[in-house]
Every structure is written in C-alpha cells, then in structure tokens.
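Below is the structure I would like to discuss, written out as structure tokens.
For this depiction, one protein chain was excluded, whereas all remaining protein chains were kept in their positions.
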Amino acid sequence: MNYTFDFTPIFQAWGLLAQGAWATVYISAISMALGLVFGIVLTALRMAPLAPLRAFAIGYIELVRNTPFLVQVFFIYFGMPELGLRLNAMEAAILTMTLNCSAYIAEIVRSGVESIRPGQIEAGKALGLSTPDVYRFIVFRPAIRAVYPSLCSQFVLMMLNTSLVASISAQELTYAAQMIDNRTFRSFEVYFVLGAIYLVLSQLFSVGLSMIGRVYFSYPTK
Amino acid sequence: MCITTGFKKIVAGALMATTFMASAALAITPDELREKGKAVIGVQMDQFPWGFIDEAGKNEGFDIDVAKLIAADLGVEPEFFRITGQNRIPSLTTGQVDFLVPSMTVTAERAQVIQFVLPYSSNNITVWARTDAEITKNEDLGGYVIGVNRGSAFEPILSDAAPQGTEIRGYEDDATTVQALLSGQVDAIVGSKTYGIVIQNTGRGDGYEAKYKVADNIQAMAVRKGDQEMLDYLNDFVTRHDAELDELYLKWIGQDRADLPTELPGVDFTGKAGN
C-alpha cells in the first residue's frame, strides 16, 4: 500500500459540502411531503370502487417500483422536453423523487389501511362524522401511524436516492463532492467523506422523523 | 439553492495548492504489452465525432482510429475500455487501462496526477448558444444559464471566465451538455468547437451558433506517472505519425489539424522534470 491519504483538500472545501448537504435535505424534505400526499391519493385510487381508477393506480405503482430511479430521472429530465415539459434540474429532481416515492408510500399506506377494521369506519359514521373526516381521522391517520416505521425507512432510502440527481446537474451533496473530486483527483477521500456525511444525514433523518411521529401521533390508541 | 461561481472560485483556489503523489506500482512497458499481445486503451465514447458507438454497436471516431493506429504500430490487439468524464483519470491511475486516448484537455492540474503525452489534437473551447442570445464575451455569460460537461477541463475554465454568480449547470458528458442546449434547459454551453458538428448533425443547426472562443484546447493522450517507456514510445509515435494524424483529423473533424505546441506552462511532456 503506497498511497498517502490526504483529506485536507476536502476539508478545505467544507463550505461547498455544507451547501450541498443543505440542498440534499431540502430536496428530500419537499419530496417527502409531496410524496406522502400523492402516495395517500394513490392509495385511495388503489382502493377506489371504480375499476379503471384501481387499474391506473396499480399500473402506476408497478411501473415505478419496477424501474430504476436513475432511469426515471433521465426520462423526466432529458425525455420530457421532447413532449414540451421542460424542467430545470432541481424541479426535475423533486418531481421524479415525488413520483418515485409516492408509489412506495402508496404500497406502505395501503397495508396500513388494510389493518383498519371495517367496523371502525362504520362506528365513525354512526357517530355522525362526515365521510372526509372518517377517512382523515379513522382511516388514514391510524393507518399511517401503524406503518410509520416503514414509512420512515422509506424516507431515509429516498434521501439516499438523492445522490443520483447529481447526474442531471442538480446541485446537491454528491454534485458538490464530485466537483471537489474534479479539482483534486482525491477520489477515494472525497467519496469516503461523502459516505460519512450521508451516514450522519441518514441517522439525523431517522431521529428527526421518529420525533415528528411521536408528536403527531401522540394521541391515545385504546 | 445554487452553488455559485463565486464560491467555486474560492474553493478552486484553495485546492489547486495541494500536491499529489503518484504510484508506480502498476507500471507497464511497450514490451510487456507486446508480450501480452494486447493493450487496454481508455477511450471516451460519448463525444461525437471523437468517440461514439456506430450502428453495429462498435466503437468509432477519431480517437478509435488513433488508438487502432497505435495498436498496429505496437503490434498488439487494441482492447477498448469505455471511460466516462468522471472516471477517466481514476481508470488510468487505478490501472483499469494501460493508457488513455481520450481527447482530453491538457491542464497543469491534471498533469500533477497523470503523465501527458505530446499533444495530438486541438479543439477550441467555444461558447455555443441560440442565435438570438447576445453573447460576445465572458462578461455576457452572467445573464444566461450556462451548461458544461462537469468532468471536463471546460468546467473550471468556465467557472473562472464567467462573472460571479453565473448560473452554471454541469452535465455528465459532452453529448448530454449539447442535449441540454438543444432541449432548452440552458441558454448556452461551453465546450468543444466540435459541438457544432453534433448540433448540425441533429438537424437543428440553424437555431444555434458559435459565439466566441474562450480558450485554446490542447488535447493529449496520457499514461501513468512513472511509465517512462510508455511515455517515450507514445511521444515518439505522435511525432512519427504526424501525417496520418493530420489525415484522421481531417476525416473526422473536417478541418486541418492545427500546429500543436510541444511545451505548455506547468506541464512536463518528457516525464523527466522533478525526477
């Protein structure tokens, strides 16, 4: 082993990495929020009484879950302008992330909804709650509470996925790191530090999300 | 959310001061290649007409012809290894390839990590933009979104040339950069003179034009630091095959090959300085 490690050029560029990390958090947070909303809509469609709606939701979910995120990003960013939809890298990144994670979220939320017993819905209606309120308080909220740990792992996986949007020039953490690599050629050190930052970010996300869960779902169960 | 050029400049300045060390553990000589009967040559296949995939799925282009010429001269079979802008220097330093024939810009920073051979081609670094964009000099770039191949030498050059705060978008490779211009994701791009050939070929050439030349772009092959025999052989090759290289350049680039320098500031083509 005749390689001398030199991390100094990477630490000198800490400001660039910090900016990148912030962008990663930003993209992830927005996509998570939007993805959760779309995911719940998809779940509703997936369980809708109309067959075409169900077919659409299933088709969408399976298409997304069975193709790589990277290809989806390329398709949206490079392919869609041919159809007249031109997005800048950040918009394309957030759109693809949202579309991608909504499919996974829909599957997770569905399994939560299936755990709600029909009797509860009937009980809610009997209590005079409106249909939207029944779905809000008796179906989705407890359902999401039941599957919240799975949702959190999905969110963390999604945050890690943002590393791929560098390839369409979205300026997040990996992009910043590759820019440093391109100037220092200290590839191993760059990616090593990058991995460590992502590890810290994923731990922070886990902790942060479970805290949000504890606050939002802090109502008695039984 | 933008990582601005101003910031880039500070970082670049700090980083360029660092030094690099090279490993000679993976050394290879022309004789060893002859013994093996093949040479693994790193070529870049995403920059038409320098390197691209033809309809038979084979590697084609100026660099491929040059690499074949070298292989024939060495008396070995060429084995092509497709590099990307991001991995071409590591692919050499980590020993994935024996040497690079990559139409790679010679820069003093890169010369600290890899050993450049005497230049074999050139290609002005040019700003390409929509015909109606008013760009005639570096200062004008600030008003537009500029695309660039981010693994290339163009990117640091653009960062230095463009005014502070210019919005710069870095793409994976040359073709993707051109694609970004054609699909309207950026207003202008900075890169090879030969982007024009690509733009013409897509049939959308009318709407775009070359605005001005940013800098020279001298391109050279590269070997690992310390591979002195490989370097001497390739330096000799480039000198001996002047006429053939002229011919190939004309065939692919459609112009006469310009006179190339044999010395550049900060770059040692002999492999002997510093030893």
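Chains: A and B, in written order; residue numbering restarts at 1 for each.
Here, a contact is a pair of C-beta atoms (placed from the backbone, for glycine too) under 8 Å apart; a residue touches a chain by one contact, two chains touch by 3 or more.
Operating definition for what follows: contacts and distances are computed from a predicted model.
Asks: One chain of this complex is not shown here; going by its UniProt record, which of these names is it: "Amino acid ABC transporter membrane protein 2, PAAT family", "Diguanylate cyclase", "CotJB protein" or "dihydrouracil dehydrogenase (NAD(+))"?
Replies: Of the names offered in "Amino acid ABC transporter membrane protein 2, PAAT family", "Diguanylate cyclase", "CotJB protein" or "dihydrouracil dehydrogenase (NAD(+))", the one UniProt assigns to the missing chain is "Amino acid ABC transporter membrane protein 2, PAAT family".
Asks: Which listed residue, A:22, A:56, A:191 or A:217, touches the chain dropped from view?
Replies: A:191
Asks: Of the listed residues B:136, B:164, B:202 or B:262, which contacts the missing chain in the full complex?
Replies: Going through B:136, B:164, B:202 or B:262 one by one, B:202 is the residue touching the chain not shown.
Asks: Which of A:65, A:136 or A:214 sits in contact with the chain that's absent?
Replies: Result: among the candidates, A:65 touches the missing chain.
Asks: If the missing chain were put back, which residues of subunit B would it touch?
Replies: These residues touch the chain not displayed: 25-26, 45-46, 48, 52-53, 55-57, 81-84, 86-87, 90-91, 93-96, 172-176, 178-179, 182, 198, 201-202.
Asks: Residues on subunit A that touch the omitted chain in the whole complex?
Replies: Looking at subunit A, the ones touching the missing chain are residues 1, 3, 62-63, 65-72, 74-75, 78-80, 82-83, 156, 160-164, 167, 174, 187-188, 191-192, 194-195, 198-199, 202-203.
FYI, only the chains that are shown with their structure count from here on.
Asks: Could you work out how far the Cα centre of subunit A sits from that of subunit B, in whole Å?
Replies: 37
Asks: Give the list of subunit B residues in touch with subunit A in this complex.
Replies: Within the complex, subunit B contacts subunit A at residues 1-3, 7-8, 10-12, 14-16, 18, 20-21, 23, 25, 86, 89-90, 93, 109-110, 112-113, 145, 147, 150-151, 155-156, 169-172, 176, 179-180, 183-185.
Asks: Spell out the part of subunit A that touches subunit B in their complex, as residue ranges.
Replies: It comes out as residues 2-4, 6, 8-9, 12-13, 15-16, 19-20, 23, 26, 77-78, 81-82, 86, 88-90, 167-169, 171, 175-176, 178-187.
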